[in-house]
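Shown here: the complex without one of its protein chains, the others still in place.
Letters are used for the chains, namely A, B and C, taken in the order the chains are written, and counting of residues starts over at 1 for each.
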Amino acid sequence: MRNGMWWKSFLAVWMSVVIWAAFYYAPRAKALGETTRVLFFHVPCAWVATLSFIVAAIASILYLRNARPQYDWVAYASSHLGLLFTVLASVTGAVWANEIWGDPWNWDPRQTSIFFLMLIYAAYFALRSGIEDPAKQARLAAVYAIIAGVAMPFFMFIVPRIYESLHPDPLINESGKVKMNGKMLQVFLSSMFGFTVLYFWMLRQKIALLRGEFMLMKKLIQEGEAR
Amino acid sequence: MINLAKVLDAVAQADSAVAQMAQPEKVVGENIFVVMAVTLLIWFGILGYLFYVDMKLRKLNDRLAE
Amino acid sequence: MLSLLSKGLVVFRKDLRLEFRSLYALNAIGLFAVTTITAVSFSLGPVRLEPNILAALFWVVIFFSAMSGLAHVFIREEEQDTGDMLRLVFPPNAVLVGKWLFNIVLLGGLCLLIIPLFVIMLGAEVGNWPAMLAMTASGVFAMATVSTVIAAIIALSGSRGALFAVMTFPVALPVLMTAIHGTRVALEGGQLADCGNDLKVLFSFTIVIMTVGFLLFETIWRK
Partner (left out) sequence: MDLHVENLTQRFGFRTVIKETSFVLPAGQSLVITGDNGSGKTTLVRLLCNLLTPTAGTISYRNGKGALEGEDLRGRIGLVGPYLQLYRDLSAIENLAFLARGRGEKPDAQKIRELLEKVGLKGRGKDPLKTYSSGMLQRAKYAAAILHNPDLLILDEPTANLDEAGKEMVLAVVNEQRKKGSLVVATNEAEERTWGEQHVVLA
């Protein structure tokens, strides 16, 4: 647990500084006014949601190569976090969009993409909940995660061709140049880093929970068989 | 089914929606409460999740220790 | 490879024969399509729909018809305990080939029913027939591919079809969006070349999903 304390204290300090900087240090962008500050929290959420998806897909491939339950825990825990962060990103996105576009939901490509991720996570959990045997559950869920992972790039490619985007493009625009000024970029990247570390901390906790549940089940069943 | 209908509907409305929103209104984005709401939603979400996992983990460890 | 294809054809012909004896899937998807189109036509009365709505409706009908019948080809094997016989005798990928061909034929046949119904009951005017047929064919091809792979997961998970639509929808969404876009262009009278991009997307998507399907099918199929 000493290791855990280190994570916790680092995150607490780092994220406090990020929050302070987001409100007092970072300047406002012209078109967005005060709501510029949303960017420092909303975008990292969307990023973490995507990261969870990638981690889950990689863990699923590893599981199919070598059926160790650890890989399945990573895939499952990461999907769980992915669902949380897609919900957070889309809810906060809707709050912000309601202010700036006057409409909480308008199928902007990025809203659509995050919605797509949410659907996949939901289907993934629906599939898992229907299978009792843990090995079978892990195997079929892994296959589904991989198929969804393959569909994802197509989705990213198709959506912008069909829907026009209003979404601000603060980091990278079409010419590939960074549009944020120095201070904004500092805060933004620090926040991205903080959220990424936070994600791995949460992943660690969730995996610990899954391992504990696994151990408990094993113990209970062995006790039952001994009787 | 409803969501599918929305996706499909959006294809139809994409053009008109863009036309409507191309001109930004005069004062938008100065509402600091929106920023507050977004920030709080995210932190409550994350903390709530962590507390939930922590609570379950503690219960589980107790049971395993028995 | 050749033996895979010929054994796949054996499975395909067996499924076709079984289908003609019971007509289960054919009834399920055919009646679904007819009911939906009739309901829409009935509630619209003399009103005629715009091409963009028609295109969306067309693919919604195909998607949900597929969801009502395409999983049956795998579920039947598990329900009647014949799956083990297939596992014992056939190479796994030959089974996938057979089921895939069967679903393509089933969904393709459905379109032969749906297109006339759209023209007659909903008064759809097709601007460009070659483009329309190309879009339908490649869309159905892609849809049948995605559904077949997901259907295998569904059948083996033991959930017997309840989750089929929920699980297929996210993966089939790229197909739906592209097909609706292209069909709308075709209905409005665009040339075949105007749908070129959509056709490319559909074909590459189908090939990628099928490749992944072949790589992973054995892990799904073995119990």
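By our rule, contacts are C-beta pairs under 8 Å (C-beta built on N, C-alpha and C of every residue); 3 or more make two chains touch, one makes a residue touch a chain.
Values in this document were obtained by computation on a predicted structure and should not be read as measured data.
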Exercise. Can you list the shown chains that the absent chain is in touch with?
Worked result: A, C
Exercise. Hey, which of C:Gln80, C:Gln191 or C:Ser204 is the one touching the hidden chain?
Worked result: C:Gln80
Problem set entry | Candidates C:Val89, C:Ala162 or C:Leu215 - the one touching the absent chain | C:Val89
For this session: May I ask you to list the residues on chain A that touch the chain which is not drawn?
Result: 132-135, 217-218, 221-222, 225
For this session: In the full complex, which bits of chain C touch the chain not displayed? Write them out.
Result: 3, 6-7, 10-11, 14, 17-18, 21-22, 80-82, 84-91, 94, 222-223
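Convention: only the chains that are shown with their structure count from here on.
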For this session: Specify the chain with the shortest distance from its C-alpha centroid to the centroid of every protein C-alpha atom present.
Result: A
Problem set entry | Between A-C and A-B, the pair with more C-beta contacts | A-B
For this session: Express in whole angstrom the distance between the two chain centres, defined as the mean CA positions of chain A and chain C.
Result: 32
For this session: Specify, in ascending order, the residues of chain A that touch 2 or more different other chains.
Result: 119, 162
Exercise. Which parts of chain C, given as residue numbers and ranges, touch two or more other chains?
Worked result: 169, 173, 177, 181
Problem set entry | Contacting residues of chain B [partner chain A, same complex] | 3, 6-7, 10-11, 14-15, 17-18, 21, 24-25, 27-32, 34-35, 37-39, 41-42, 45-46, 49-50, 53-54, 56-57, 60-61, 63-64
Seminar exercise, completed: In their shared complex, chain A is touched by residues of chain C numbered 149-150, 153, 156-159, 162-163, 166-167, 169-171, 173-174, 177-178, 181, 197, 201, 204-205, 208-209, 212-213, 216, 219-220, 223
Problem set entry | Complex contacts: residues of chain A adjacent to chain B | 19, 22-23, 31-38, 41-42, 45, 81, 84, 87-88, 91-92, 95-96, 99-102, 106-107, 112, 115, 119, 162-164, 166, 198, 202, 205-206, 208-209, 212-213, 215-216, 219
